[in-house]
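Accompanying notes for the structure given below.
Here the complex is missing one protein chain, while the rest keep their positions.
Going by the order they are written in, the chains are A and B; count residues from 1 in each one.
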Amino acid sequence: MERWWIRPVVRLVLAVALPFLVPLLIAGMIWAMPGDPATNVCPDCTGEGMLQMVKDRNLDQGPLHFYSEWMSSMVSGDFGRSWSFQSGEEVAYLLKSGIGFTLKLFLLGGLIILAGAFLTAVKWIPSWLKSGIRLVGMLPGLVLSLAAIAVYTVYINPSAMETTWTQVAMGALILAIADAALSGTIDGVDEVIETEGRRRYVQIAILRGESTLQNILPNTLPALVGQVRARMLSLLSAAIIIEMILKINGVGELLVVGALKQDFPLVMACTFFYVVISSVMLMLQAVIEILVALSIRKSPKGVA
Amino acid sequence: MSRRVALAVFLVGMAILVLPGFFAPEFLTAKDGSVQGALGPLAAPPLGTDSFGRPLLDFVQQGSRIVAGPSLVAALIVMVLGALGGLLACTQSSRLSTVVQVLGETLGALPRLVVVIVVVRVLPEEWRGLMPIAVAWALLTAPGAMDEAASVASRLGGSRFVEAMRAHGFSRRRIYLVHILGYNLRPVLIRQAAETFAQVIFLEMALSYVSMMQTDISELTHGSQEEGWAGILYDGYSYLALNEPTGHSLGLGLVLVALVLVVVRSVVYAGRAR
Partner (left out) sequence: MGIKKRSLLAAAGLSAALLTTGQSLNFYEEALPTSMNPLYAKSMVDTRVNELVFDRLYFHSPINNSLVSRLVDQWQMSEGGRAMQLTLKQGVKWHDGTAFTATDVCFTIDAMLDEGTPSPIAAKQREVFAGCEVKEENVALVRFTKIFHNPRNRLGFYVMPAHSFEGNTAISPDHEFSNRPMGTGPLKGNRGRRGVSFNSVPNAHHQAKVPQMSLQEGADPLVQVRTLQNNGVQGIITVPPPYRADVSASDELSLKSYDLRSWWFVAVNTNKRHLSDKRVRQALNSIIDRTELRKLSIGVEAGEQNSPCEFISGPFVQTSPYYNRAVEVQETADLESALSLLQAGGMKKVGGTWHYRGEAVNLKIGIKASLDVEAPDLLSQVSNQLGAAGFQRQQHKISTDEWNRMVVTGQAEDYDLIIGKWSFGLVEDVNPLFHTRAGGRGGLNIFNYSSTAVDTLLAQFDGARTDTQAQDAYHELHEVLADDLPYLFLWKLDTKSAWQTSVRGNMISAYYYWTDFDSWKYVQ
């Protein structure tokens, strides 16, 4: 008997473990970097104050201590304070200020892709539009972002310190279209439906007057969900570059700047945010797979 | 378009992308405040100059040297691991498959760019460059390729396909190398490798561009004496936003992007199943 449950269970376990594992890896990396982490944080500092600061930053007892302290504070919503990007600012505050923009960007981009997937499934997208989307989708996000920021700079808001909805909307559109995100989804959904639609049980269902989608959905749902998750994960990554170029005050930009400035509380928090999103998607996929598998196995005898 | 034409397009495209790197100057021509910049290809052949009077040909050559090796290595890693994933699906070793599945799921669940950024930061200065980034990217991309290859192999029948072919008198080596890899997995592996190749090039351009946007950070993917293709786009951006006479830079940057895309499409076309 095929062990269908292995993958979903692996996904569930990973979804739970990743948010704990990734910060541990980063904590280990702080110590793997050249030099002593304690002196790296303030090389020109001396005396008792330096020792106290090292202690306050939990850098005095190795990576495991650093990790466990970070985890226990994080549970109560305290991500520590920024070391170098905005010295003294609460990381939770910075994260909170960025999450909104990143989620808007991600969800809006994701929504466009999901809409694309749905419209493809119900065959509402004409072939000329698909060709157009494929053509634009070949361009990398960098090129489209450059064009967008140029237009934004020249015509809209040359010196904004705050992120506007226009920036987010431009970013989401680029996120959805560039790097073949939308066209890949459309082609993927098309392929799955085409392949499955050619099967005998679907042909019989059509003869019985039932809809194609209704019949193929239970069998194709896990594959489709897997595709969508992979696509969403790519979006999450691509959003980092788009945030940087379009100057959107999101978590991705915080992560890049935090990494460049060795602001590890900030890096840990931003990475944690991304890993949690990834875990949620992983968990959703696992649950859907399990539900579909159970429902297929519970089908009345004699029904294929 | 026939497969031969596609193959020819791919080879020519690759030659244009990779060969200039062999002739790249070690050091980019320095900026010179006393010469006129932003000259077009006619005024300063063959490709014109940037805003500071540096020949764009230097950028093309150095960019080629920066990306060629790492992007090809990344493509190779994805291809090899993808093939491994496909072949594993044809064996009966369920324990090994489970281990690979767990590893694949773990790597596949990590947002790639987040990992790349952490890798960039953690590496000691002497190791920094595109190669470790490309390898990290390839390792994170590989689970997807392995999955896809495995599903193609499963559709083929997996271990039952191997048994059936054995019954026809084919050797195991021939079945795995010719029938599974050569005939069935080839299109998937070539596509995945080609996409990774392009992704690494675009990733380099994006990371270089980001480091150029910040005035107080060092380059992330290459040495300070080099400038990649992102430098061409950066120069071209001032045409878009500031109406500076650097339209030819923008055009050249877009041509390079298009060339990468053409190479990818042609190799995918050439490698498709008969």
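To be clear about the criterion, a residue touches a chain if its C-beta (ideal position, glycine included) is under 8 Å from a C-beta of that chain, and two chains touch if they have at least 3 such contacts.
On a predicted model such as this, the values are computed, not experimentally measured, just so you know.
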item	value
Given A:Ile6, A:Met29 or A:Met53, the one touching the chain that is not displayed	A:Met53
Touching residue (missing chain; options A:Trp83, A:Phe106 or A:Phe272)	A:Trp83
Where the unshown chain meets chain B, residue by residue	27-28, 30-34, 51-52, 125, 213-219, 223-225, 238, 241-242, 244
Residues in chain A touching the chain absent from view	35, 40, 42-50, 52-53, 56-57, 81-84, 86-90, 94, 97-98, 153, 158-159, 161-162, 247, 249, 253, 260-262
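Going forward, only the chains that are shown with their structure count from here on.
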item	value
Chain A-chain B separation of Cα centroids, rounded to whole Å	22
Residue ranges of chain A in contact with chain B within the complex	3, 6-7, 10-11, 14-15, 18, 22, 26, 29, 32-34, 138-143, 146-147, 149-151, 153-154, 179, 230, 233-234, 236-238, 240-241, 244-245, 252, 255-256, 259-260, 262, 267, 270-271, 274-275, 277-279, 282
Residues of chain B defined as touching chain A within the complex	94, 98, 101-102, 105-106, 108-114, 117-118, 120-122, 124-125, 144, 202, 205-206, 209-210, 213-214, 217, 230, 233, 237, 240-241, 253-254, 257, 261
